[in-house]
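Yeah, one chain of the complex is gone here, protein chain that is, but the others are all in their spots.
Chain naming follows the written order as A and B, and within any one chain the residues start at number 1.
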Amino acid sequence: MVNFILKKLLSTLITIFFVSIVVFIIIELPPGDFTDSFAAGRSDQGEVVSKAEIENMRALYGLDRPVHERYFKWIWGIVSRGDFGISFRYKSPVLFVIGERISFTTYLALLTMLFTYLIAIPIGIYSAMRQYTLGDYFFTFAGYLGLSIPSFLLALLLLYFSTKYTHTTVGGLFSPEFKNAAWSMAKVVDMLKHIWVAAVVLAVAGTAKVIRTLRATLLDEKSKLYVTAAKARGVSGNALIMKYPVRAAMNPIASTLGWELSYVISGSPIVAVVLSIPDMGPLYLTALLSQDMYLAGTLLIFMSLMTIIGTFVSDILLAILDPRIRLGIKI
Amino acid sequence: MDEKTLLEVKDLSVYFNLREGVLKAVDGVSFNVDRNSTVGIVGESGSGKSVTAQAFMRILPETAEIKTGEINYYKDPDNPIKIHALPDRSPILSNIRGKEISMIFQEPMSAFSPLHTIGHQMIECLMLHTPMTKQEARERSIEMLAKVGISNPDKRIDQYSFELSGGMRQRAMIAIALSTNPSIVIADEPTTSLDVTIQAQILKLMKDMQEEFNMSIIFITHNLGVIAQMADMIQVMYLGKIMEAGTAEEIFYEPRHPYTINLLKAIPKIGSHVNSRLEAIPGQIPGPFDVQKGCKFCTRCPSMIKGLCDLRTPDIKKYSDTHSVYCWRCLEQEK
Partner (left out) sequence: MKIQDDNSKIKYYTASQWQLIWWRFRKHRLSIVGITILSIFLIFALFPEFFAPYGPTQRNGENVFCPPSKVVFKNEDGKFSPVPHVYGFKRERNKETLKMEYVVDETNMQPLKFFVKGEKYKLFGILPGSIHIYGVEKGFVHLWGTDNMARDVFSRTIFATRSSLSIGVLGLFIAFVIGLVIGGISGYFGGWVDNFIQRLTEFIRSIPTYPLWMGVAAAMPKEWSPKTVYFMMTIILGFIGWTTLARRIRSQIISIREADFIIAAKLCGASDMRIIFKHMIPTFISYIIVDLTISFPNMILSETSLSFLGLGLRPPVTSWGVLLKAAQNIDTIMSSPWMLIPSIFVILAVLSFSFVGDGLRDAADPYSEKS
C-alpha cells in the first residue's frame, strides 16, 4: 500500500509539472502581451503612451526575456518563495489578489460533491432495485433532463424565479451585513445560505451521471454469480444488496470521484459568474478578458491542482476499496 | 413416502417469463432424494438441470417462477417444510439456504466476491447459521479449509479468491458449503471448469466428505463419466423433462430410453475399435420457444412412432422399483 501511494505521488508530481507547462503555454498564447492591451486601454481613454514607456514597462515585468527563461523564472518563483508573479491589472502579487477566493472555490466544490453523492447514491440504489417501476422511470427521465440543461441556464432560471417570487436574489456569497465582517459562526451560516444554490446547480449534471453509472453497475453486479452464491448461503434482504452489489458498485464511484471533481471545477466558473459568487471563477474570466496572464495562469494552476488532488484521493480510495488494485492484479 | 426420503420433488415446473415468450425450463419433474445418497441429474446444456437445483434453494433468476409442483424437505419426517410455498423473505428460507441445503457452483472464480476475503465469506455464513462468535467461526473456517486439503489454511483464509488456483478455489467453495454441516449439498457442475487431474481430486474429496458429514448430494453434470463415479440414482433430463431414471447400474447397463441409449453411444470407450466413430445424436435441440407436443425428444428420436410420440406426452413405464422410463416405444414393446 505504501508503495502504491508513493508511486501515485510520483506520477502526480510529474503531472503537476506538465500541467504547469501547458498553463504557461496558455499564458503565452495571446498575441501581444499585457502592455499592448494596457496601451490600447489607455489610448481609448485619450491618453497616449509612448513606445519608450511601453518598453520600460515590458522590462519591468520581464516580458522582454525569452520564453523558456520566463517559464523557469516563474516556476522558480513559485517553488522557492511561493511567488506566482504579478497581476498586471491589480498591480499586486497574484496570490494577494486571489486571497480568500481559493477557499470559496474549495467550499463550493466540496459542497457540490457532498450534494452529488448524498442525492445520487440512494437514488441510484433505488432505481436499480426497482428497475422499470414508475420511480425508476421518473429518475431516469429527470437524469436526462439534468444532463441536458446547461448549468448557466439553470442558474439563470433559479435567479429569475427567486427574484420573481421571493423578491430576494440568490446570487452572491454573503448578505451585505456580513460582506466585510470577520469570520464567525454567523458568517459561515450566512455563506452556506448563499452558496448552496450554486452547489445545487453545479451538482445537477454530476448527480445525473453518478445515478446512471450506479444504476448500470448495480444492475450488472446484481445478476452476478457471487451474489447468487451469497444468497445460497443464506444472506438475504438488504444485507445481501448492501454487502455485495452495492459494495461492488462503490468501486466505479470511487474511481470516477476525481473526474467528478474535475467536472465540478470545470463548470464552476460559469455558474459563479452568473450567480456572482466571488470565488476564482469570475476573477479568472476577467483576468482572461484583460489578458492579465499571470493571474489567469495561476488560477488555472490552482483549479488543476484541485482536480489533481481529487484524482490522487480517488486513486487511493479505489485501492482501499478494491483489493485487486491494491495487489496490482489485472482485472 | 418412506423414511429414507429427505427431499421430495413432485411435478415441479419452472417457467421463465421472457420478452420472447414463456420458456418452460423445467416441465413437470418428480423425483426423491434419499438420506445420505447421491442423486445425479444429467443432461445437455439447456435441459433444465441447473434450474431444477436452483428451485430447491429458491435462488431462481427474477424472471423465473415456480409454476406448479412441490418441493418438500423431510429433515424432520413428521414436520416437512414446503420449500416451494415459503414466502421470499421468510426466515425459514434463509435458514434452508446455507444451513440445510448448500450449493457448490460451477465457476468458483465468479462465485466468490472479489472484494471480500475467502474467510470473510465463510465466517459470514457460519455466523448467520450457528451461534458461533466471530473468533469461533474463524477457527472453524480454518479447520474446514484444512479438511478440504488447503495448505496453510490460516494464511489462505485472509486471501482473496483470485489469489488461489482453480482447484484450491473449488476446495474453498466445498469448505464453505460443508462448514454448516448441511443435509443436502447441491453440486452444479463442480468440476467442469477444472483440469482433469484436479477433477478427480475434487470428486474424491466430495466422496470422502460425504462419508464424514453424512449428507446427500445432488450432483448435476453433463458428463456421464463423472456421474458414473458419483451417483447412486440418476435422473436423465432433456428439455425440462425427465426421460429416464434409475440406479447407476440400470442407466449404464440397461438403458431403455432412446435418448439415454444415444447419449451413452456418444461416450468414447477405451479399447473400442480404432476406426469406430463416436455416434452423435442426430438433429439439433429445438429452440427453447418451439412448442413441442408429445415427447420432447421425438424430433431427434430414431424410433419415433408417428401419430403418437409427436402428439401425446408419454406415460411412465416402470422396469423396477427404481428404474422408470417415459417413452411410448418402451410402452409399445410391452404390448
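Criterion: a contact is a pair of C-beta atoms (placed from the backbone, for glycine too) under 8 Å apart; a residue touches a chain by one contact, two chains touch by 3 or more.
Keep in mind that this is a model prediction, so the values were computed, not measured.
Only one of A:Ile119, A:Val274 or A:Ile325 touches the absent chain when the whole complex is considered: A:Val274. Checked against the full complex, the one of A:Leu95, A:Leu110, A:Leu147 or A:Val313 touching the unshown chain is A:Leu147. From the options B:Arg19, B:Arg89, B:Arg277 or B:Lys306, the residue with contact to the unseen chain in the full assembly is B:Arg19. Considering the whole complex, the residue from A:Val79, A:Leu157, A:Met242 or A:Ile329 that touches the absent chain is A:Leu157. Across the interface with the omitted chain, subunit A contributes residues 15, 18-19, 22-23, 26, 29-31, 144-145, 147-153, 156-157, 159-160, 163-164, 169, 171, 259, 262, 265-267, 269-270, 273-274, 284-285, 288-289, 291, 296, 299-300, 303-304, 307-308, 311.
The rule is simple: only the chains that are shown with their structure count from here on.
Listed in rising order, the residues of subunit B touching subunit A in the complex are 57, 59, 61, 89, 93-99, 102-103, 105, 107, 110-115, 121, 124-125, 128-129, 160, 162-163, 176. By the touch criterion stated above, subunit A contacts subunit B in their complex at residues 223-226, 228-237, 244, 247-248, 251, 321-324, 327, 329.
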